[in-house]
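Written out below as structure tokens is the structure these notes cover.
As you look at this complex, bear in mind that one protein chain is not there, while each of the others sits in place.
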């Protein structure tokens, strides 16, 4: 696989200019996670209104994959209900081959149709050790949501 | 090597009828030893008069080699001075290849000329693990003598 | 008897005709195991869990693949319940110190048996001394079986750990672990099985056995030295602190504190036996290709023949059960008027390799009233010819020593 396929421009962009960095003033939920193998660290804070994620902030350090995945995720979940977010996570996990089952309709002909920019992370699948980097933000976010349940 | 060379009749005789078994009434020196690998155990008591071993007694359990070696040793050291016994030990150790250096004059043509019956133990040299069996009594006896020094 | 004689060709050591009857001490290694290790070392070796590059990913996959294979082989519910150790001894020490120091205190009792190997005795003595717990022992019957009545009587709420052999390396006796576990659990105790002799020879399903910890070694089951296994029920592993500290077992470390990685990695400090894990994987494949039922049947068939023919050897007494019930292919022998070491030396000269001594079970030896036995043990590569050589060697020993 070409490295350009792994390090797509959109990934590098989110890595260099991560969205929704920092902390919230009054978070309704939070969690932090580490990837012990590579030392990536991530803390997430969520604000919820009427069952919808109204705001999100992330502090983290790690590689381009974990950082960009976190950044894209924040954009994807903002304004979404918990149910919608869970559906999103499920599609993400299928895309990364973390879960089995019928595929979620990813189509090379129509890139971005299912998960938008996040689909740029598909290249990570070829790098089993890096999948954990991509998944860190998502797993930590789920943990934070659990808190609210 | 023929097994008959290892298990000479004299060895079996000392094994079946060990000399100087038991305990002394008033020992001047004693020691006990084990061979942790095979579990052979041996306790020795010595009576000394004017620097000469006047009596010796052994309690032990173990294989034919350790038992017969102990039995023959008791016969060899009785009536001998500590100096003489040390010379004996040194010859024994050379015979068993436990010490290097010029050989002690063992001659297949004149069996028994140097150490008497004890030379029957020469066959043990072919069995490195069994050398420790043969040496147990001698080492323990040296330890007991040390006590008197 | 299942004819396994075709297997012999896989064991080059046996080519020179030695009758190898010391598998209870350590087994020989078949060519497929040696080749698997060699191939791995030549083709895809790297350290594991540090996979920034393909070789390391492949090595990690091989190592974790071995873990999955072991889990499947012993019927573990979850791969994470498999901890790789240096051997059965380290596996038991890991529990004794890792679980024992955390969960035992003055007034508690640890219950072992009279027929334990030193590996399942000395660590508990050490831990008893450190914690103030008391080490107690279930006796064996005169038929060399575990005394189950005595066991039930000795159980009580103060017993926190039952440490029992899965099969005696001296007697061949196979205790009923499922029954022991039921009784122990009823009293709230944890059960550790020293399965060093059991996993190589019997079909083992840890879930059916019902114990909490099971320890065994690769080198007794056709695999390489340098690796062994601790299986632990997840909830039991969770009660355990790491036995060793180091790399790969932490989640975070500062100059003064450390937090542990998940199970099982927190129990695997440092670089693990990677090539050895690949060898163990191959050994399990080899055993499974025979089938563990067949392995056990084969051991038993040889034991039956041996028990019968040994009965005719003058002066020979067998230490251990004299029938085939709940017994494996380990036969301890005592010859009137000949010390076990002499027996072994004579057998060796006749091309028969047996072990002589206390077999790391001195308390059991004292109980049996002997200081040493000569022990023959069977495995897949043994045949009736080995039994015959044993019997005729013993006769020769008797003749040399004039035993009638």
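Couple of notes before you dig in:
Labels A, B and C are assigned to the chains in the order they are written; within every chain, residues are numbered from 1.
Please note the rule applied: a contact is a pair of C-beta atoms (placed from the backbone, for glycine too) under 8 Å apart; a residue touches a chain by one contact, two chains touch by 3 or more.
Computed from a predicted model, the values in this text were never measured in an experiment.
Interchain touches from the omitted chain, evaluated on the whole complex, reach A, B, C.
Shown as candidates are C:26, C:103 or C:392; the residue that touches the absent chain is C:26. Here one chain is not drawn; of C:148, C:258 or C:403, the residue touching it is C:258. Although one chain is not displayed, chain A still touches it through residues 1, 3-4, 6-7, 12, 16, 37-39, 41, 61-65, 67, 127, 130, 133.
Contact residues of chain C toward the unshown chain are 12-13, 18, 20, 22, 25-26, 28-29, 31, 34, 37-38, 41-47, 50, 52-56, 86-90, 92-93, 96, 114, 117-119, 121-126, 135, 137, 217, 219, 224-227, 242, 244-250, 252-258, 269-276, 341, 344-345, 347-348, 352-357, 360, 362-363, 366, 374. Against the chain not shown here, chain B presents residues 34, 36-37, 128-129.
Just so we're on the same page, only the chains that are shown with their structure count from here on.
Note on chain placement: the centre of chain B and the centre of chain C lie 38 Å apart, centres being C-alpha means.
Annotation for chain A: no residues touch 2 or more other chains.
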